[in-house]
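Every protein chain of the complex appears in place save one, which is left out.
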Amino acid sequence: MLDRWLGSVAAAGRDLLRSRGWVNKDGKTALSLAELCEQLLSSRGEALGTAIASAVVERCKEFDDEQREAFFSLLLEGYGVDSTALDTAIANYQNEPGAAARDRLNAATEAPRQELFRRINMAPDGTRTLVALRAELLRSLRRRPELKEVDSDLRHLLGSWFNRGFLRLTAIDWKTPAHILEKLIAYEAVHAMNGWDDLRRRLAADRRCFAFFHPAIDDEPLIFVQVALCRGMATSVQTLLEEPIDSSAEQHADTAIFYSISDCQRGLKGVTLGNFLIKQVVLELQRELPNLSQFATLSPIPGLVGWLQENRDSIEPSGDDSDAVLALLDEIASGGEQDAAWQRLEQSGGQPLVERLAAHYLYRAKRGQQPFDPVARFHLRNGAGIEQVDTLGDTSAKGRSQSLGAMVNYRYRLENVERNHEAFVSEQQIVTERPFNRQLERVKRR
Amino acid sequence: MLDRWLGSVAAAGRDLLRSRGWVNKDGKTALSLAELCEQLLSSRGEALGTAIASAVVERCKEFDDEQREAFFSLLLEGYGVDSTALDTAIANYQNEPGAAARDRLNAATEAPRQELFRRINMAPDGTRTLVALRAELLRSLRRRPELKEVDSDLRHLLGSWFNRGFLRLTAIDWKTPAHILEKLIAYEAVHAMNGWDDLRRRLAADRRCFAFFHPAIDDEPLIFVQVALCRGMATSVQTLLEEPIDSSAEQHADTAIFYSISDCQRGLKGVTLGNFLIKQVVLELQRELPNLSQFATLSPIPGLVGWLQENRDSIEPSGDDSDAVLALLDEIASGGEQDAAWQRLEQSGGQPLVERLAAHYLYRAKRGQQPFDPVARFHLRNGAGIEQVDTLGDTSAKGRSQSLGAMVNYRYRLENVERNHEAFVSEQQIVTERPFNRQLERVKRR
Amino acid sequence: MLDRWLGSVAAAGRDLLRSRGWVNKDGKTALSLAELCEQLLSSRGEALGTAIASAVVERCKEFDDEQREAFFSLLLEGYGVDSTALDTAIANYQNEPGAAARDRLNAATEAPRQELFRRINMAPDGTRTLVALRAELLRSLRRRPELKEVDSDLRHLLGSWFNRGFLRLTAIDWKTPAHILEKLIAYEAVHAMNGWDDLRRRLAADRRCFAFFHPAIDDEPLIFVQVALCRGMATSVQTLLEEPIDSSAEQHADTAIFYSISDCQRGLKGVTLGNFLIKQVVLELQRELPNLSQFATLSPIPGLVGWLQENRDSIEPSGDDSDAVLALLDEIASGGEQDAAWQRLEQSGGQPLVERLAAHYLYRAKRGQQPFDPVARFHLRNGAGIEQVDTLGDTSAKGRSQSLGAMVNYRYRLENVERNHEAFVSEQQIVTERPFNRQLERVKRR
Partner (left out) sequence: MLDRWLGSVAAAGRDLLRSRGWVNKDGKTALSLAELCEQLLSSRGEALGTAIASAVVERCKEFDDEQREAFFSLLLEGYGVDSTALDTAIANYQNEPGAAARDRLNAATEAPRQELFRRINMAPDGTRTLVALRAELLRSLRRRPELKEVDSDLRHLLGSWFNRGFLRLTAIDWKTPAHILEKLIAYEAVHAMNGWDDLRRRLAADRRCFAFFHPAIDDEPLIFVQVALCRGMATSVQTLLEEPIDSSAEQHADTAIFYSISDCQRGLKGVTLGNFLIKQVVLELQRELPNLSQFATLSPIPGLVGWLQENRDSIEPSGDDSDAVLALLDEIASGGEQDAAWQRLEQSGGQPLVERLAAHYLYRAKRGQQPFDPVARFHLRNGAGIEQVDTLGDTSAKGRSQSLGAMVNYRYRLENVERNHEAFVSEQQIVTERPFNRQLERVKRR
């Protein structure tokens, strides 16, 4: 593939701009970004269009904060829907309703910035730049909610371009080029990697890693999942991360544990990728290793402690254990050193209580009609069921302070995934597996 | 890349359909195509969605003519814009104009078939199927003009998916896999290839071939161009196709002749690809072979004879030569054997007249404000200039009967291409090179 | 891989030669081939060595017959063992036997042409040139048996370089680059291919093709085998070559038929490749298609008619059928048109006799202690057993005139291959399968 032509196009484009007097002596474009955008939308020639688009992309890459915010304002105010034109289009449609008038009405309801984005996408690195731009836009959005409509347009286009039919599932291993691997280290969001040795262990013979790529950004994973090949369910992430390599796992493993799923591109937030990934990886693993009979995650419970802080009365007073839990919650709330409180909890035999609290939380705590826990929402909506709560599943500082050290397995049974998904979406039904049912019963009995 | 997962997804999807009782004993889907489409649009689960999409794709591949037309009718009538809903959306917008109401209005102006197409695109082979479907749709359109709005929606989506940023320019040579090469033979539209020996000669050391590919249809070229490396301008396509291989052309060639450009996918008609291709190939050739200083086509003049038939008075009576031309035109019109008339033309010394007629035609004959000749329109719009008319450029039967054997070179000067393009588009200005100017003068002088 | 450096080395080498005044104005080397060889052996610098080696290679490629024979003479007379030096080395060893003297004796017994060949091998295209040279040498050898010692040295080196550990088994299909595929057409030795359509059918979904490659000649297969996936044993090569593609063969085939094995490089004669190939392909097919339970060839019996001509009395007079066979043999011997004789054989019901003759021939006819038939020798030595004679297996003109239309299946049972091989080699034991045993019994009964 002749990817280098992109460079040639950019170089030729610069000559074109120069021939128009649009390039300064220092090699920078003489036009303002607003002028560039105007030229880009009005230009009908492709080579010039590409050249201007490249100049816009170049400008975007060099933005300081102020310039970026000014560009967002330009997109919002200069490239929104023209209300007068829309009113005219409505009037025309009402006068003479028909396909043509409807098409013009449709066009009038689309903000011109969509076409602007499409043209920027023609430049070398255009797609990448737009994804990066949206990451920044999402950040600005918190302070400037009016940018929502800009974001909506951009997300719409990205959703179309990152259509699932264009994504490529790729197995990652230690033979993968280093410039891809270093991005795994950078993007791992769940259980941080301490450099290359750590990465190497996670790509050993008893592990698997899969990522989605898009052809237009072929050196950047979009999302990746890390899998451990185990015998039986994995219940502790520390054990899993630290255990020695089991070089015969391919022969005797019966369970695949998805222990980390990381989105890599903040700019693709809201463009669904993760649910496709897990199910396709299950299919791929079934094909490669027919001995596997269970597929499950080992997942954090990120909302547990926050919810308990707000719902302390759900902790029924039961003795040492409940006292210890409450003391630990206090310590976490105060941001203090938690080691002593944690040890007290361990000594109090408090893990059964933690298990009950986590089970209760996962099954009953709601935000609206949805589960309170965001990770639970993701997997349950995705068609998984709750397999079991794993106390002491993550005893790191992070694990203690977000979930009292507990984790949870979500089970993926491919044959039920669709049914579970629909039951969850339409009836808010949470599917549970036998071990979790037993844990739930202990909650009820009390 | 794990492309095989597509197969796995399809297989798993079939199990899902089976679990719903939607698969007959013979393995075929039990639902009608209309029911499948309904399920596809309403389904929220991805795996099931993919499975249904695959079933739709499967159905499309097996269409007989009647079924296909019925599907087009379904798309037209069942998945068009809902006028009532649109009226409501207009009313709502007029009551409370704002971004939200406008978004809903935008949604109401979009035919649901667009979403249907998007979901079909999720299936393995989805993109390919939709491109093939549009090829059939264009054929039906001649008889059923009402399908135009279906086509418009499909073309809109294909235009977005075949965005230039996603196309890959690829050099084709004799080391290219055979399953790609056989498609060049099949798709060559300008100067037919007689099998593999002919292809091999066109991929020899003094030739180049480039194609655009799209990642979702990676075994099918979208469009390709064939280039000959020459010394000086090429003026006869027979010479060019038959000359022995010049194995040192890379060293001494100064001119690249684009002698054939073939669109491969009828279903992408109207999705601009060709103009990008030529200019990028010029850039690529400049990079590879810095000795090249001229880039030009050797192009047919497909409309010349037809136009002369309609404009016989443009052939001023000048003696033997004009008589011979008129006699040949008669022969062509009658569909008779042209050899005798052709020989008479040759003996009459009629080529200067043919040259004048072709020059006049290319420069003056119009359809509206545009050049009458479709190939001229393409290259002039693309930013090329007319270099010269080549009499006896194509002496094949096809060449004689469409253009009295004449061809034409269009010259691409990359540094002027943009300016030419804009002058052509905004002022209908036709750029000409010195040799053609001299040919034109001979027209005027008479 | 930077294979282009080979070109750079050659270019730089030419400069080196030029700097010594060894290049003429026309760019050709000024030295004679004999002088080049002398310089090559004496040169200690690598770049110069490579340059001279390249000049030798260039010279070899342009040889006319006379020059080639002169070069063979040079290799024979100028680069043989030096008898005087050898006598000295023997004397030294006998005076003081030890490792050092033995090494010098070993060196003195090796003809200097071996080192010359090693140095030629350093040039770009060196290996390829030496293989081509040996092909010519083998041809000359018939007239000039004294060249045998040159051949012996060259073959020794090629044997070491084409060591099995360096060969790569590669699957060939319709996605293989065309410049490789065209060589299959050229090299197919058993059942000729009629161009690309024929090749394409042989690479369809119900066929397999595998080849060995060597890294130093990576665009040339060394040997390849063609396989048909069948249900049950294939007994007719015409059926096999002409039957329509069975696109579900991968699912239901239980037998892999090796119907053609072609050596591609005459220059590698005597360097064992074929026996490795078949067994590795069996292993590869078992892995890919676990449903396969039988592996067998469909092989010609090239020596049958020749042997029958010499052993006519083995055809016991039995009536019409034996008369018809004898008449056909006469027709073949006379080189006349065989159609009438063939039809007479068919009408006489002579196939049972042909079967008996072929069975007798395969099992009993000998050359020394070995089977008379060369193909039988190859497969039996290789560890196969005789499965059955297939009358009317090859009814082409070639098939009729070499084996009265009969073919034979050799069965490969991987678990027995070693034992069969050793039994054959040490005790001349021919392994037979049950169907062939029954055919043999019919021979005996008469």
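For reference, chains read A, B and C in written order, and residue numbers begin at 1 within each chain.
The rule is simple: a residue touches a chain if its C-beta (ideal position, glycine included) is under 8 Å from a C-beta of that chain, and two chains touch if they have at least 3 such contacts.
Worth saying up front: this structure is predicted, and the values here are computed from it rather than measured.
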item: Visible chains in contact with the missing one; value: A, C
item: Hidden-chain contact residue, picked from the options C:Cys37, C:Cys60 or C:Leu105; value: C:Leu105
item: Of A:Phe63, A:Trp174 or A:Trp307, the one touching the omitted chain in the full complex; value: A:Trp174
item: Options C:Leu41, C:Met122, C:Ala205 or C:Ile430, residue touching the unrepresented chain; value: C:Met122
item: Contact with the hidden chain (one of C:Ser32, C:Gln67, C:Ser152 or C:Gln347); value: C:Ser152
item: Those residues of chain C which, in the complete complex, touch the missing chain; value: 1-5, 8-9, 12, 15-16, 19, 44-48, 81, 83, 86, 90, 93-94, 97, 99, 102-103, 105-106, 109-110, 118, 121-123, 126-127, 148-149, 152, 160-161, 163-166, 168-171, 210, 215-216, 272, 275-276, 279-280, 283-284, 286-287, 383, 414-415, 417-419, 421-422, 425
item: Touching residues on chain A - with respect to the absent chain; value: 174-179, 181-182, 195-196, 200
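One rule holds in what follows: only the chains that are shown with their structure count from here on.
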item: Category of the chain touch graph - line, ring, star, complete, other; value: line
item: Chain at maximum distance from chain B, centres defined as averaged CA atoms; value: C
item: Centroid spacing, where centroids are CA-atom means, of chain B and chain C in whole angstrom; value: 49
item: Computed distance of Cα centres, chain B from chain A, in Å; value: 39
item: Chain A and chain C, separation of their C-alpha mean positions in angstrom; value: 58
item: Contacts with two or more other chains, residues of chain A listed in rising order; value: none
